[in-house]
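If you scroll down you'll find the structure; I have some questions about it.
Only one protein chain is missing from this complex, and each of the others stays in its spot.
So, subunit A:
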């Protein structure tokens, strides 16, 4: 006879069997990824990660795997995905060379605060330390370039570690996390409990409770300021605080300039957007940094490319610094008021306390400088009279065709500075570039990932002839998976930025910057990608339109002036006041 006691027990058993999953470590890893909302993985298989790939075979309907052509391409693609989608980018690689190929991407993601979860396979736990085939000490190699890393040697650790990894990657100041999983843990069969997301680690404080007294001190400085100036960085984008930021500057009427990582957080056309900071930034923002009386730095870290010579940087100004990472406050520039916190929380508090204002005269000074820059630099760059095509006019044409709606991914060098200077953006998460690390070869794979992260957008990868030759193998990924990327090679037949420095600072001693290129059009066609080359102005517009309107990926090579320089420029070691217009 069935008793009430029995019924209870059966129910309890049913409950347990519902939450338990029996399977391999690999399966429970993939289940965890699905629980975390992952849809796309960029990766490359190999011996030590084979069990995970074997499990992946059965998950094809839930997890899309993009087979890249090199692990560096995989991680840059994951970065591009994270940057356009705002989600955590996920990348797989095998042990040994697979894992070491990730290091550049990890360093790039670390310095540019890109949330990634990277899974590497590792040799069997009992082989660790024996110099086994394809064994490398991935954890120690990647420690300086990850926000967190962990080696899993037992399948029972996988769920907790994966949950922690996602939480760490995306919370606070985001960053890359690497999980190294030994092969035995991948094949180990266990009964696993329900996946629980992580939302607290006792030793980790992603953001503090905001202290109102510092907000009050900041508001006091801002309200008393005659010449306030806002510098904003990627923190505004990473914190999804674009609206809060716009509300703050709209109320205070403070001219605002961006670091290249912050570009696009407010539209290019916003009346208070006064342009770009730093070495190749705009004239006014650089010069006026040393005239402002209060500088409000929001989610930016005073990189040396922004500050120029530090002991001559903004010495006259009171500095208010808002950042989620306390280690950034007072790191390079001493803050008079440091506001540690998430700018999505701190900005509205600050907006409440500041007075409505319009700094028309002060904004007028920016406009005057801008006019000087237009007259001396911009017009000749965007509307050149010489025969050679300039990078600037290519960007002007793109702006006219796309009207600020495209996602622009750049590589590193002159074209990157020109693109960031002149590209028009209406939307956030549209400017994808390697800012802190300056990784040549970033552009093409990042553009692939950017397209997966924002499938409805036009994605244009602007790449130099040098940078393109660092990761051209990813054309194969485009060929196979059809990512609709518009590849625009600006070919000046030089490693242009290094050549510019050699011209300006090394007496034109062009040391190994004269780079030759293959027939890029033929190369693209070898990968069945439509392509053409343009070297005359009259064909430029049509070619760009053809590229952008083409259904599918496309490669356009534009031959640009060989020895054009990017100006303005703050020469290294000089103050931002000493910015050169030519």
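One rule holds for everything that comes next: a residue touches a chain if its C-beta (ideal position, glycine included) is under 8 Å from a C-beta of that chain, and two chains touch if they have at least 3 such contacts; residues count from 1.
In the analysis below, contacts and distances are computed from a predicted model.
The subunit not displayed here is recorded in UniProt as "acetolactate synthase", chosen from "Anti sigma-E protein, RseA", "acetolactate synthase", "Urea ABC transporter permease subunit UrtB" or "Carbon-monoxide dehydrogenase small subunit".
Checked against the full complex, the candidates A:97, A:129 or A:208 give a single residue touching the omitted chain, namely A:208. Along subunit A, the points of touch with the absent chain fall at residues 139-140, 143-144, 147-149, 151, 168, 199-205, 208-209, 211, 214, 325-327, 329-331, 338, 340.
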